[in-house]
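Would you mind keeping the following structure in view while I ask a few things?
All protein chains of the complex are present and in place, except for one that has been dropped.
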């Protein structure tokens, strides 16, 4: 048995002993712990699981031991993740500090920044939020306008960030700001770490068309940020951000499998339109559902093909560039089809007369609209395919 | 009874006496007479009807009497047309000379041009074809390249025209040529009348994906055109052409109703998928056919609305700009649906085993592809709507 | 001119446009929603509409109406739709009022129409028992009893059902569910013993109620038309309401489209207005095509009502189906083209999206009406 195998055996044993059974079920909406200075637990099991993983250094298993991490190399981290997935362990906590800004600080941060921010982040003491998007900088992120004017002590920040998840509970924000108005778009941007308790910050939660959300808009009115909180070079924030967004993609793909599966198309339509032997009674609807299930099927197959191509060291870009568009559009159409199949019963907002599943279908329908907007809109995806895959001219 | 009413009564009586019953049925494919120096008749009735209308001066009822026309004003022409439609009289002949270049010569032509070309055209002695499109100038007509170099005697023409209907039977072509290479696109174009018997002209009929066609490609190799055959000002051909294309639109709308109706969607699908009581058995197909019939229905209603708006002197552009796109796309989808409903029986090319209707469905399916290409592609229609109706920016 | 408004109708449309924009814009609906208003509409607004004569438009002069036709009423519906104005117009006039007018005896009309016109009475049509519209599926029963009928059953989705004082109830006096034979219509006092109503909170805040009828006794005079022969009457009523609803949907789609085109011109990304991107231009153009076709369908159907055309059923289904498709397209594109901001409750686009889906389902969705259209045309 090699060393990695021994490690795996140990991890499995430890997880089985320390991860409470209730933490080995898919988390419901809002059932994951957001770490930070004001962490809240919904159950004793949640708290136990959180503290045990924290004390093991496994919030950030790949970070150095002296920075509060688990000190594991990539191969060992993968073993830990694989075993957690296999045993259905929930992540003990969620923190953008660990997934996104942490790795960037490890790469670009000053020693002081590493010492100041990484150990408490790894121990769940600092909750982070991300300040990138602005009301007038969506698909065109580099057009952001939030200004940071330098003075002797650091920066004075004015402007607004939007779509900031959990900003109302976060301790720090890593933010892109415009530090040079004269430079070309991408060249005048810096990344700052901003204490959310600074005077001049106002956080306003955003209501979505589907109801309450974890998104916020954050307003900055002459907020002071010390010079030592600049990450990377002055005006070099765009490069740092691009690196950070790579981590985001990795993190997203990890979390994609996490969520409790929503209402499923076939089940919902079948219950709404029950025919004989479990079939969908309405032939037109059945044809439509079959078409959508097939779209979901080919995209799962394509996902599998991409994984195999990557393993075989083939260029995956041609295939991979299609996934976001395909998934978003299929998911939106499936949600529309569920609502249509439920009829008015799929269009309730709250209270009596609607089942939890029906209300969930409605919420999912509305939420699904964001799939083709957030994280690179469908239009951007098509542009990328046209230009970078097909090589069509400007 | 006013004068117009008296005229109407006379017209009706004359038509009933002179239009043979067989000329009062919808013309089949290729059953209309193309006039010109080599006119051919398929029946004695065709010849009779042709000669009677010619002698009446009603090939070109609105042209002056001294130019071979009928000498009628617009109101009387309308009465004649209305009565012909009402009595289902076929047009006695088809000639672009009457519908398109004739009116333009009346407006822009020199006296000599009028005297030379209009009387014989009105009597069916000159058949015309239109030389506008070129292999590399489709949607972007103004980028045409066929060159006309001036010398003392007139012009020397080199290049090629494509999509020229009936060029192989025509006596003359009215053509757009590039007379000035240096000028801006639209400013270097002239219109010439070209004798198709000139040395250096080669006409090659075009086979379409649906089979034989009346389209040709015409090649010009140092073809000489006398100076007197220039229509309008030198380099002023673009303005003349724009005017001419307005006549084309009028003519097209007149001829739109003419053609023998093709296979009808409901009938074809119903026969292919017969259910009980004349219904379409396959629910999915039925739903699709209903959707397409509805599209055809709303476009007929919109057509009617446009007519009413025009009568009420309202601006019809917002509504009218939609029609070409809507009709082309609906027709194409209907044709696809008929082919799909017929299965392999809708995909025969010739000979035994396929009924005439089935072969007609196949031809119509292939021909329909041109509806969104010719006469302003669907993309051009959408551009027009976006820019000129909605005012979206460049 | 079948497909145009005449000058009086146009005047009415203009008046309605200004009226709703001023007195009942989307902000008014938002307020009703956020305050969880019990009524779900503003009685003072309805009073103003009464004063403008809008409750009287379609009814005969003999009973105090204006006899101005459904085309006029459609003009009002379109503008109400454009502003998401909460009014009892659909339940009281298009559904309930039409039922009384078309099915009632002179005496019944005299009994109920003046109250509707004067704003003293609100009506609703209690029909749908399932989440998907299907009149022939009616299970609710009415059998002879007392000095009239005893009604028993449950209605799941009754537009304006919670605020109406009188309910036109569709019940089965004969036949079996699935057949349109045996249906009858009754006018029932909402306060009758055995009637229990529960408000349903829809995603679009439209007034909707579930109503349970527990052995509810009504007099014989409550019957509209012939017992067991109600299907034809019901169809006539529904087609009128479907067309009015389609007109309302045209207003919703029109607002969404205009707002989106305006946004395309104003929103800057990559240093240019996003409306300069050809892909978005073509999609905007497709919406325009759909909207022009939709307008023709609505106008033709409204005219068919007023001309008593035998084409009405087909045109009503055409209008409802086409508007449902157009609205699905336009509402989805509106959200997508607005990007992130389109996902927020703060922007009105979301309100229109939600209203759109409820309208699509009400009185039969596109699929229902495609099927009906095909049946009517015999294929």
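Order as written gives the chain letters A, B and C; numbering starts at 1 within each chain.
The definition used in the following text is that a residue touches a chain if its C-beta (ideal position, glycine included) is under 8 Å from a C-beta of that chain, and two chains touch if they have at least 3 such contacts.
The structure displayed is predicted, hence computed values, not measured ones.
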Next item on the list: Just list which of the chains on display the missing one touches.
Entry: A, B, C
Item checked: Chain not shown: contacting residue from A:39, A:77, A:142 or A:382 -> A:382
Next item on the list: Out of C:11, C:27, C:262 or C:279, point to the residue that touches the absent chain in the complete complex.
Entry: C:279
Margin query: Among B:143, B:222 or B:246, exactly one should touch the missing chain; which is it?
Written below: B:143
Check: Which one, B:95, B:160, B:179 or B:370, makes contact with the chain that was left out?
Finding: B:370
Checklist line | Chain not shown, touching residues in chain C | finding: 277-279, 281-282
Next item on the list: Quickly run down the residues of chain B that touch the omitted chain.
Entry: 133, 135-136, 138-140, 143, 162-163, 206-209, 211, 272, 282, 284-285, 332, 336, 339-340, 342-354, 362, 366, 369-370, 372-374, 377-379, 382
Check: What residue numbers in chain A mark contact with the hidden partner chain?
Finding: 266, 269-270, 278-280, 286-287, 289-291, 293-295, 297-299, 301-302, 304-305, 308-309, 311-312, 314, 318-319, 322, 325-326, 379, 381-383, 385-387, 389-394
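Just so we're on the same page, only the chains that are shown with their structure count from here on.
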Notebook entry, point to check: Taking each chain's centre as the mean position of its Cα atoms, how many Å separate chain B from chain C?
Noted result: 45
Next item on the list: Using mean C-alpha positions as chain centres, tell me how far chain A is from chain C in Å, no decimals.
Entry: 42
Checklist line | Distance from the mean Cα position of chain B to that of chain A, given in whole angstrom | finding: 58
Next item on the list: Send over the residues of chain B in touch with two or more other chains.
Entry: 287
Next item on the list: Mark out which residues of chain C touch at least two other chains, giving numbers and ranges.
Entry: 280, 367
